[in-house]
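Sharing a structure here in structure tokens format.
Only a single protein chain was left out; the remaining protein chains are all shown in position.
Labels run A, B and C following the written order; every chain starts at residue 1.
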Amino acid sequence: MKKMTYREAVRGALRDALRGDPRVFLMGEDVGRYGGAFAVSHGLLGEFGPERVRDTPLSENTFVGAGIGAALGGMRPIVEVMTVNFSLLALDQIVNNAATLRHMSGGQLSVPLVVRMATGGGRQLAAQHSHSLEGWYAHIPGIKVVTPATPADARGLLLAALADPDPVFVFEHATLYPSEGEVDESAGPAAIGRAAVRRVGDAVTLVTYGGSLPKVFQAADRLAVDGIEAEVVDLRSLRPLDTPTILASVAKTHRAVIVDEGWRTGSFAAEVSARIMEGGFYDLDGPVARVCSAEVPMPYAKHMEDAALPQAAAIVATVQEMLRRRG
Amino acid sequence: MKKMTYREAVRGALRDALRGDPRVFLMGEDVGRYGGAFAVSHGLLGEFGPERVRDTPLSENTFVGAGIGAALGGMRPIVEVMTVNFSLLALDQIVNNAATLRHMSGGQLSVPLVVRMATGGGRQLAAQHSHSLEGWYAHIPGIKVVTPATPADARGLLLAALADPDPVFVFEHATLYPSEGEVDESAGPAAIGRAAVRRVGDAVTLVTYGGSLPKVFQAADRLAVDGIEAEVVDLRSLRPLDTPTILASVAKTHRAVIVDEGWRTGSFAAEVSARIMEGGFYDLDGPVARVCSAEVPMPYAKHMEDAALPQAAAIVATVQEMLRRRG
Amino acid sequence: MTAPIDRDHALALLRQMVLIRRFEEKAGELYTRGKIRGFLHLYIGEEAVAVGAMQAFTADDAIVATYREHGQALARGIPAGALMAEMYGKANGCSRGRGGSMHFFDVSRRFYGGHAIVGGGLPVAVGLALADTLQARRRVTACFFGDGAVAEGEFHESLNLAALWRLPVLFLCENNLYAMGTALARHQSQTDVRLKAQAYAMPADVADGMDVLAVEAAVRGAAEQVRGGAGPFLLELRTYRYRAHSTADPELYRGKDEVEQWKARDPIALFTARLREWGFVADPDLAALETSVAADVDAAVAVAEAGPWEPVEDLTKDVYTQVAS
Partner (left out) sequence: MTAPIDRDHALALLRQMVLIRRFEEKAGELYTRGKIRGFLHLYIGEEAVAVGAMQAFTADDAIVATYREHGQALARGIPAGALMAEMYGKANGCSRGRGGSMHFFDVSRRFYGGHAIVGGGLPVAVGLALADTLQARRRVTACFFGDGAVAEGEFHESLNLAALWRLPVLFLCENNLYAMGTALARHQSQTDVRLKAQAYAMPADVADGMDVLAVEAAVRGAAEQVRGGAGPFLLELRTYRYRAHSTADPELYRGKDEVEQWKARDPIALFTARLREWGFVADPDLAALETSVAADVDAAVAVAEAGPWEPVEDLTKDVYTQVAS
């Protein structure tokens, strides 16, 4: 076990992958000479050279599509789309090619592609640079979507994505890069599709993923002060989604709040709520609640952005309100 | 009142708009000389000329962005994106510009843009031409999303979109174009954000929109044979969503099934289910169910496509199962 | 005048073009009979492009095509029966009936589709070529696309990336003068497609797409240059579509006269005339050819008719790889 940042954990996994498999290469905007927009790939160009760490032009749809083609051609590409905001330009290749080629070809083709991107708000980057659209990706059959929230998962889920024969999209919340945690550098791939109970409790289930996990922990700690023990479920993977783990927790706590940085309407939190409706309805003492982002393009000013994003205070208030209704 | 097809109703609304307001113009791929991929704009080039009915190159992101710019410049553009499948190429302009410019500029800018597109499957067009992604659009604050299911709404909601000062996206399910209905050609804009109870019943609420409405009617008729009277709620607008109408119906029937052609995980049906969870939980006799598309890229073969799409039989079976659990 | 090629090769070219045309005429007929559904984009009139071009590629090379790919698929050697079965939606189709007319795949022949999003195949082709380069394989990836695709951003991005990285992609623009109902001059400010390559410092050329030998010569030359490591190449092939864009097209955007003018340069008729000149064929040979092609087409239909339907239980098969557990 070694203490490291989320950024270092991703970099370590990339390095191990590049060392361990000659078919692996990294490409994306500024992954090489610049060292990565978030310094994740810093140093990899020097170690592996420009053939395997490739700076691309600003052509998102094409370099993602080229990753698909390279995967068809026997490589194991890791494409870095700098942020989810720019991935909108690549959605055609993702939805119409990466996700369809295997099924549409009657099983002849495989697309072992890994696409990494930073996601989320909280850095005062305003309306065009603060999206949390991983919920959209989770809607697409044919791809898998993972959302590591800890340094250990940043490593384990990226290695899992690389070991997967199908396209896997890894969403790294930009606010997590400096966060620290224990990582077992000898550990291999994590299991895609398994949620983790990060905190055990009996009063309420807090379901979340990615960049919202720290806020949920804060909320759980504050609730604990009032003797309210919340169980925290970190989804880790949005597609496939580990419904059994969610339902098992709800069966125990009889209450759930879903915390998701996406805009409320059509958020992934809605899917989780619907699954609890369908599989846990009779276990519920009251309606499942959602704490999501306000339905506004993200404002730049700090106080406005804070008001737009899910915060620990809102989670605490939601739980307290829910328990008040209990009596 | 006049009987006409959905196609004719859209065309009539386009013609009235072009006649009534010199700022209105239509642009998109093959809207002119070809007459529109679905023959919707057939004849309009001849009547209004190439300045106002403009064939564009295959450049989705740019002609949608140009529509945004033209709206900023005082026009009332109607942009036709041939189908939702190709709109993936334009999502950057839609999410990052159309939806943000007003808020991000502190209210200085307005984008009175209308974007029309055909959506949905059911025509054996396979995995790249059968998407139902209107649920994605409904996730975006700053735009509005309407889904006319009848010829009257095809006219009324398009006129409403044109009268709206903000960007409105109109989804026309391709299987509806030949469908017929009564249309009042003197009628003005419908109200965006109001659902319609299309059939009154007390046993269960069937919530749907767009191309699934005919299937829901079929299902309701079959259920009626067994004395099960279903109430049918046609959402008409996904954003804003008319939650009160949904909840009022559920309060009466105590049961709901949501029918949505989108893939199940992350479908708009999940949002409707979550809203019933949040606002109608105590009215429910049992869990809300969803009938959605199977989570596969759409296959070409008819029997496989039929199996992938929501069908009346599945809706009937879901309701019957739900009522069986009643006792 | 003496023949520039030998008789066997000449007859092979002719036969492939005739096979494509008769196969598609049959497909059109089967569409009206409801045996084939969805979209059907016929290649009739453009046969010389696929047939001439495909001569230049080896089994190791890769092919990426569009939704109008029946000609490429047949010229690449995918059995006509597997293609017809695919259009029937049968499980013995080249894509198990999941793709239909727009999505032919045959990985054993490195035929990577069958892409129905205009421009969507170009980045994939660039990636296939990148994989070859990274694995030091001397292969060419041939990427077919239409004039309409030239307007898409992916055309620009893909040509730039391929040229920047000197990837072995041969971009083959089938310029049939229309993108659906939109004439070239209505979707391109610069209608000389070949000139677009200058923006990427990429070599380019143009050939008469109605002359199968001209196409073969141009594609062979370009392919050798690409195979030799000179980087990508853009080749424009000028041709014409005789039939409607798709079965849904009322063809309001062009006159019959225009179509007739192009039919006067029909690639099969032109080539047949030359074969006669060279004394390679006479009426009996042509009759025999038609008979054998007709037999192939009938056999293909029989394969499709006899083919099984994929069981509905397999609907979710191959959405993801089955990992043996």
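The rule we apply is simple: contacts are C-beta pairs under 8 Å (C-beta built on N, C-alpha and C of every residue); 3 or more make two chains touch, one makes a residue touch a chain.
Bear in mind that the values here come from a model prediction, so they are computed numbers and not experimental data.
In the entire assembly, the chain absent from the figure touches the shown chains A, B, C. The chain not shown here is touched by just one of B:D16, B:D92 or B:E271, and that residue is B:D92. Here one chain is not drawn; of A:N97, A:Q128 or A:T205, the residue touching it is A:Q128. Shown as candidates are B:G69, B:P214 or B:G279; the residue that touches the absent chain is B:G69. For the chain missing from the display, the contacting residue among C:E24, C:E154 or C:E310 is C:E154, taking the whole complex into account. The residue from B:F25, B:Y209 or B:F268 that touches the chain not shown here is B:F25.
For chain A, the residues touching the absent chain in the complete assembly are 29-30, 32-35, 37, 39, 55-59, 61-62, 85-86, 89, 123-129, 294-297, 299-304, 307-308.
In the full complex, chain C makes contact with the omitted chain through residues 151-157, 159-160, 163-164, 186-190, 195-196, 198-202.
Chain B meets the missing chain through residues 25, 51, 54, 56-57, 59, 61-75, 77, 92-93, 96-97, 101-110, 141-142, 144, 165-166.
To be clear about the criterion, only the chains that are shown with their structure count from here on.
Chain centres were defined as the mean of their Cα atoms; on that basis the chain farthest from chain A turns out to be C. The distance from the centre of chain B to the centre of chain C, with each centre set as the mean of the Cα atoms, comes to 36 Å. Note: centroid distance chain A to chain B, computed from Cα atoms, is 30 Å.
The distance from the centre of chain A to the centre of chain C, each centre being the mean of the chain's C-alpha atoms, comes to 41 Å.
Counting partner chains per residue, chain C has residues 95, 97-99, 103, 115, 117, 120, 153, 319 touching two or more of them. Shown for chain A are the residues that touch two or more other chains, namely 61, 92, 96, 103-104, 141-142.
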